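Here the structure comes first, spelled out in structure tokens, and everything after it is commentary.
As you look at this complex, bear in mind that one protein chain is not there, while each of the others sits in place.
Right after this comes subunit A.
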Amino acid sequence: MIDMQGVYKTYPNGVTALNGLDVKIEQGEFVYVVGPSGAGKSTFTKLIYREEKPTKGTVNVIDLDMASLKQRSVPKLRRQIGVVYQDFRLLPTLTVYENVAFALEVIEENPKNIRRRVMDVLDQVRLKNKARFLPDELSGGEQQRVSIARAIVNYPKILIADEPTGNLDPDTSWEIMHILEEINETGTTILMATHSQEIVNTIRKRVIAIEDGMVVRDEARGEYGYEY
């Protein structure tokens, strides 16, 4: 599903964010990505949905080679990957329903299917009763659930969550984790970058630790932590 070999990424300003990264992730896995700030976690996830291109090395995602992927084929890749950020990135003038429907409208999904699909996915994140609310009228955890709903509304094969609980209190974080686990149970591959030791050590999954742009540890049922 995701295969990176000898990946280097140097940004135009000269900062080298990835330094010979090797990672292989199979379909249906749930993977935590841990490491100190600036280690290259976000850069690693951006290579997957082609927000950034590798400077060197091969990146394969859903059988597509990122080096040879044409610019106009990027939308096709992105439709198979959902992304959730720490800061939610909802559109403030649209309701919960509209924010989720937006993701389907802009990829020209048949309007007949949109309503049912959006209501289903809102049900899945337990926000059906708040469909008409604006983002400002929701708590942080609810806003993050809307952003998760938007990310999975098109049945992606991969869900990338970059510190999804970074802005949330512990109780709310557990809610988000249960929803992510449910999504993973339907076969969606999940990659979650996180700083939460408590979550990683409680809900045990594969842990990839990145430091200075390299994988320093990769354990099937790992604990939080990285080399010091």
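Rule of thumb we're sticking to: a contact is a pair of C-beta atoms (placed from the backbone, for glycine too) under 8 Å apart; a residue touches a chain by one contact, two chains touch by 3 or more; residues count from 1.
Please note the rule applied: contacts and distances are computed from a predicted model.
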item	value
Chain excluded from display, named as in UniProt, from "DNA repair protein RecO", "3-methyl-2-oxobutanoate dehydrogenase (2-methylpropanoyl-transferring)", "Cell division protein FtsX" or "Acetyl-coenzyme A carboxylase carboxyl transferase subunit beta"	"Cell division protein FtsX"
Option from A:Glu108, A:Asp136 or A:Asp171 whose C-beta touches the chain left out	A:Glu108
Which residue of A:Val83, A:Leu127, A:Ala149 or A:Ile183 touches the chain not shown here	A:Val83
Absent chain, residues of subunit A that touch it	49, 71-72, 74-80, 83, 89, 91, 102-103, 105-108, 111, 150, 154
